[in-house]
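Shown next, in structure tokens, is the structure this report addresses.
With one protein chain held back, the other chains of the complex are shown just where they sit.
By written order: A, B and C. Residues from 1 in each chain.
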Amino acid sequence: MSGSRRSFSSDNVAPVAPEVMAALARVNHGTCHSYGDDPETRRLTELAREVFETELVIHPLATGTAANALALSSVVPPFGAVLCHELAHINTDECGAPEFFSGGAKLMTLAGVDGKIRAAQLAAPVAHARDMGIHHVVPAAISVSQATEWGTVYRREELAALAAAAHEHGLLVHMDGARFANAVAHLGCTPAEASWKCGVDVLSFGATKNGALAAEAAIFFRPELAREFELRRKRAGHLWSKQRYLSAQLNACFEGGLWLRHARHANALATRLSQGLERHGIRRVQAVEANEVFAEFPAPLIARLRSQEFEFYEWPAPPGVQLPVVRLVTAYDMAAADVDEFIAAIAAHAAS
Amino acid sequence: MSGSRRSFSSDNVAPVAPEVMAALARVNHGTCHSYGDDPETRRLTELAREVFETELVIHPLATGTAANALALSSVVPPFGAVLCHELAHINTDECGAPEFFSGGAKLMTLAGVDGKIRAAQLAAPVAHARDMGIHHVVPAAISVSQATEWGTVYRREELAALAAAAHEHGLLVHMDGARFANAVAHLGCTPAEASWKCGVDVLSFGATKNGALAAEAAIFFRPELAREFELRRKRAGHLWSKQRYLSAQLNACFEGGLWLRHARHANALATRLSQGLERHGIRRVQAVEANEVFAEFPAPLIARLRSQEFEFYEWPAPPGVQLPVVRLVTAYDMAAADVDEFIAAIAAHAAS
Amino acid sequence: MSGSRRSFSSDNVAPVAPEVMAALARVNHGTCHSYGDDPETRRLTELAREVFETELVIHPLATGTAANALALSSVVPPFGAVLCHELAHINTDECGAPEFFSGGAKLMTLAGVDGKIRAAQLAAPVAHARDMGIHHVVPAAISVSQATEWGTVYRREELAALAAAAHEHGLLVHMDGARFANAVAHLGCTPAEASWKCGVDVLSFGATKNGALAAEAAIFFRPELAREFELRRKRAGHLWSKQRYLSAQLNACFEGGLWLRHARHANALATRLSQGLERHGIRRVQAVEANEVFAEFPAPLIARLRSQEFEFYEWPAPPGVQLPVVRLVTAYDMAAADVDEFIAAIAAHAAS
Partner (left out) sequence: MSGSRRSFSSDNVAPVAPEVMAALARVNHGTCHSYGDDPETRRLTELAREVFETELVIHPLATGTAANALALSSVVPPFGAVLCHELAHINTDECGAPEFFSGGAKLMTLAGVDGKIRAAQLAAPVAHARDMGIHHVVPAAISVSQATEWGTVYRREELAALAAAAHEHGLLVHMDGARFANAVAHLGCTPAEASWKCGVDVLSFGATKNGALAAEAAIFFRPELAREFELRRKRAGHLWSKQRYLSAQLNACFEGGLWLRHARHANALATRLSQGLERHGIRRVQAVEANEVFAEFPAPLIARLRSQEFEFYEWPAPPGVQLPVVRLVTAYDMAAADVDEFIAAIAAHAAS
């Protein structure tokens, strides 16, 4: 077996980008005040304000679940509810973290074939909750994943309409941006246009899947929402004593636009992969807009590829799809040749 | 000002040890299964079993608060209580993390002039709680800090007696080992003798203060106590996707006994510092047994040293002490010359 | 306006049955040990064992939400999940009580046009959760409402199949029996046959809607599940000091089968009501099996009835129903004449 990269399981199987490793090495000298009172953390705030072109509060964190759950607990009371897609990571992949951090708030889930929720879906559950008064949890926020769990990307007008509807209903807007970079790369707009200019109030910004070691951030575009954050972070055990090593990772991503270069690269490979699959008659089950491809694979093909040490997950099939669905994730560290080798393996299988 | 290391604030102001940085670089190649299904994490379990000479379950974590709170939530129910020293880090420095992670359990605090709790202190509160029946939280565990927040170290017979009393009362024994290395170095015994052989059931093992970037561990000497740990860790946002970088730090500390070399070095410097203070008539308020010195400093001396950019914290004075108390912490990265320079500054002040 | 009873809003608008009031008066003499160490509470256990023909643990409570949430928190861990109908009272009417009491567990909801969930619906979500491992909350129990929120009643074989499937999947079975009496009355079987003999592990038994002042109970058919209950009840503020007045209400309901007489009466009135509606061409949207009628009412009829001080709630219409849906609830204290008067008002409207 060659040294090719055969894992399409997730973007989190990738190593750390050299620029991030270099940043860790660069800050690793001398003593430094702990708990965020350090130059790298101050630099992080500066950089984030430049990147997002606005005042904001940013707090670095080691995991995406922490970023989501802490951000949500800042905007929803224990007797509140967050409206989100039924497949949202916060609903299916975080072992109840939002409920834990919020003290028991509820996720009210909405359907949507492409992983998106729509502005028009908010009115009914909100009205029902209001009608029920104190008997019902109180809708307090929506959470949108951008890119979505289906690898699709909200267009800016979709997002703006959704956020506007949320705000009209008195709901705050949280964005799970574990793959925010990929979404921005797809949209071809500025980070500001992809977030607060569309109405996002608080953003979980992901870097781990995009080249960092373990670095995400909670970004508050309305600083008053961040008031309790530092206390909540501390009591959740998410405040690092040596925070410079957390902030430095994010700085390395922001500096010179590394994060967007990485994302564009991964997105381009996903497109290449999707096109390769198409040439062999393999159907996508979702539009490929970020760095994920969801496609229908015959079971024998899956077995054959796995026997060749290709790695990927099967995914619950959407309604109406008969064949198994696989998820293929590209990443910043993957080469075009890796994609081509995967396609070649499919071609070989088809020929056999 | 020379390049000397002038911060005695905490051992967490130190940089990352070169061995740890090298380990991060060494594992940084190729893809790797995420969430702990990786060779470094498997190696961590092996190494820990060698170091502690027993079967155990070990889970790496980024912070000490996470290690403490997750470990405690594994051994105390929401309606339970943990008995600990009133100055325990879990009681005063973790913003309510134990209460949060356990779902509302209570810390029942005990006094002790040297930072230690004693076996004889357990019977009364346990008996009272039992008498009160369902009206009172149920004592479920004790938590001991080793070394203590006063820089003292439980002798093995003290610890064994305390743990035996706890077990007799039906309480599990948790050790907050943020400075466990320093305690073992002081005791001159094996890690096993300092932990499970004395009756410790679960240990929060600290490495961040001792040369790691951000690495601690929850170590269960009774594996059945770890049953829920992985679920609790995930929903607390403390499971790293790229866990190899967390485990690798701990492996680097364990390999070749680096952690104990670091601790012995820091302890020796604390002793050197304490002796230097003694020569200038400055009184310790606690025995110096690990890497911390607590001493009475006249206010003008404090001001003078701070004007020279020495850094340290004032500490709440124990009963009967009139002068301000300062805490001086040594660390693995500090040199004898750094200590000597500090003592020289004191000498200069005394002479002026 | 006559003295007729014009509220069909809920069975909880009814007064307290004379037999219950008499029981309160009867026990109201002399001093009595508090917190459940009293003859009425001991009698309650005896009576419940007779009624359910088995060993069991019963704890009286003042509200149904308390009974449900405390019972559920006894069978689901904080990182667990309860599968239930999407319209279950615990999901829509208890302001997040299950999440609160369990420390953040999740309700995973299932659809079902008649308010029931089916055995076949369990496999997929349980398998998905298991596949997701520690990333997903752990299904720990199902909760079924009997009678359901749509006024339907699980047949015994339906319930047995559902419970068997749950047990096969390792899930415990909770029954929200706010209207358990009405269900038993409809089924015409014994309370045992309607509960533990079908596989119910823990039952929230309702009496408030059926003639009590404020009295429900958590009944554990597997006593080992009740181990933590008394501690959880106390810390939730649900332990009464003068518990005799709580137990006495339940005893009055059980004695001589009052609870079933009440339920049969209410059920019969619901049938009478439903038949009356049918005579005037008003369509039921659900089978009438307990003491609730859900029917399609033209808006003008609703307005007319309300102008005559009849009271009832509009209800979210099930899919495919165009007219407004109203819920009409009968109760133990209602007379056939009350129903007839309501039907007469409809007749008068139709004639006008």
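To be clear about the criterion, a contact is a pair of C-beta atoms (placed from the backbone, for glycine too) under 8 Å apart; a residue touches a chain by one contact, two chains touch by 3 or more.
Computed from a predicted model, the values in this text were never measured in an experiment.
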Of B:Val137, B:Cys198, B:Leu277 or B:Leu328, the residue in touch with the unshown chain: B:Val137
Full-complex contact with the absent chain, from B:Pro15, B:Pro60, B:Pro78 or B:Gly237: B:Pro78
Omitted-chain contact residue, chosen from B:Ala105, B:Val173 or B:Ala270: B:Ala105
Where the unshown chain meets chain B, residue by residue: 78-79, 81, 92-96, 99-100, 102-107, 128, 132, 134-137, 316
Missing-chain contacts mapped onto chain A: 35, 77-79, 103-104, 134-135, 137-138, 228, 230-235, 239
Absent-chain interface as seen on chain C, which is shown: 5, 7, 9-10, 12-16, 21, 24-25, 28-34, 61-70, 94-97, 100-101, 208-209, 213-214, 231, 234-242, 245-246, 333
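Everything that follows uses one rule, which is that only the chains that are shown with their structure count from here on.
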Rounded Å distance, chain A centre to chain B centre (Cα mean): 35
Between chain C and chain A, distance of the C-alpha-averaged centres to the nearest whole Å: 42
Chain B and chain C, separation of their C-alpha mean positions in angstrom: 52
Sequence positions of chain B contacting 2 or more other chains: 231, 234-235, 239
